[in-house]
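I'd like to ask some things about the structure below.
All protein chains but one are shown at their positions in the complex.
Right, chain A next:
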């Protein structure tokens, strides 16, 4: 390798390394700031910004959905299986919204409950046909039933 090429190689590699380190430090610094959502446990621990809008993430607790008869108002509880947070929302919910579904709600805390202005459903990364899903459910039930016998 000629000296010129060697020099260029070193300079370019050094710049690349410097940019990499800078980006790495930025990512580390943003780790606290870039929280897309807070879990009910984090809110209970007082990490969520008081009075400001933020996102709440968790699972819709089973049998907690209550819909108003004469409006689009809906009440449900979001849980991370440790703490719970009651949520109030008025509007149309996404297709994937159901009990046991992960959701992300945007809004503010008001008197101990969360008033949401937007509710998004979070999808997980599993894809399978309905038959496979049913088979898995059946296997799970069979397994749950065995110790009871």
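Throughout what follows, a residue touches a chain if its C-beta (ideal position, glycine included) is under 8 Å from a C-beta of that chain, and two chains touch if they have at least 3 such contacts; residues count from 1.
Methods note: contacts and distances are computed from a predicted model.
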Chain not present in the shown complex, as UniProt names it (candidates "Heme exporter protein C", "Transport permease protein", "ABC transporter" or "NADH-quinone oxidoreductase subunit M"): "Heme exporter protein C"
Positions on chain A contacted by the hidden chain, ascending: 5, 8-9, 12, 15-16, 19-20, 22-23, 27, 31, 34-37, 57, 93-97, 104, 118-134
